[in-house]
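The complex appears here without one of its protein chains, the remainder shown in place.
Our next item is subunit A:
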Amino acid sequence: MTRRTWGRGLLKGLAVTWRNLTHRSVTAHYPDVEPELPPRSRGVIALQEENCTSCMLCARECPSWCITIDSHKEIIPATTEGGRDRSQNVLDRFDIDYSICMYCSICVEVCPFDALHWSPEFAYAEGDLKDLTHDMNRLRTWMDSVPPPQPLDPGAEQGKELDTYRASLPQEDA
């Protein structure tokens, strides 16, 4: 046990504040200067609705149940005579309630068709709780701010699809 010198804390307090006074501050000047966010920051979820098949995976996996999806089926008539009609899901409603979203990113990861993306936009506070529910159109507009995917790290494992594809190629050196 070391005995503390009396008054050391008092001097320390003065020293810390003095250092702050004489050094440049590190405060972020946010409204004037936009922050530089890391490329994978989670601001808001953007929806690319052309990719969505209304498979409901995201809505089912969402831990806080903040995603609401409605869709209907449309029949696409057969193009060739005697062919079979095909059906397609058409999205009617895709809402994300950001008042209960916990930004866990499960929906984005689970989406099989890359319809959901993280956008770094974070400034969408509202005066009314109800306005935090973003509908399909609003979610679509966030797509504009989604950055292009990051290049892989040098030396990183390639994508699974690529590996499978390469493995399927006829071996040249054998």
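Convention: a residue touches a chain if its C-beta (ideal position, glycine included) is under 8 Å from a C-beta of that chain, and two chains touch if they have at least 3 such contacts; residues count from 1.
Rule of thumb we're sticking to: contacts and distances are computed from a predicted model.
> What does the UniProt entry say the missing chain is called, choosing from "NADH-quinone oxidoreductase subunit H", "Peptide/nickel transport system permease protein", "Transketolase C-terminal domain-containing protein" or "ABC transporter substrate-binding protein"?
The UniProt record for the chain left out of view names it "NADH-quinone oxidoreductase subunit H".
> Who touches the missing chain here, A:G13, A:P35 or A:P63?
Residue touching the absent chain, from the options given: A:G13.
> One chain is left out of this view; which of A:T5, A:T27 or A:S168 touches it in the full complex?
Spelled out, the listed residue whose C-beta touches the missing chain is A:T27.
> Contact with the hidden chain only, please: which subunit A residues?
10, 13-14, 16-18, 20-21, 25-27, 29
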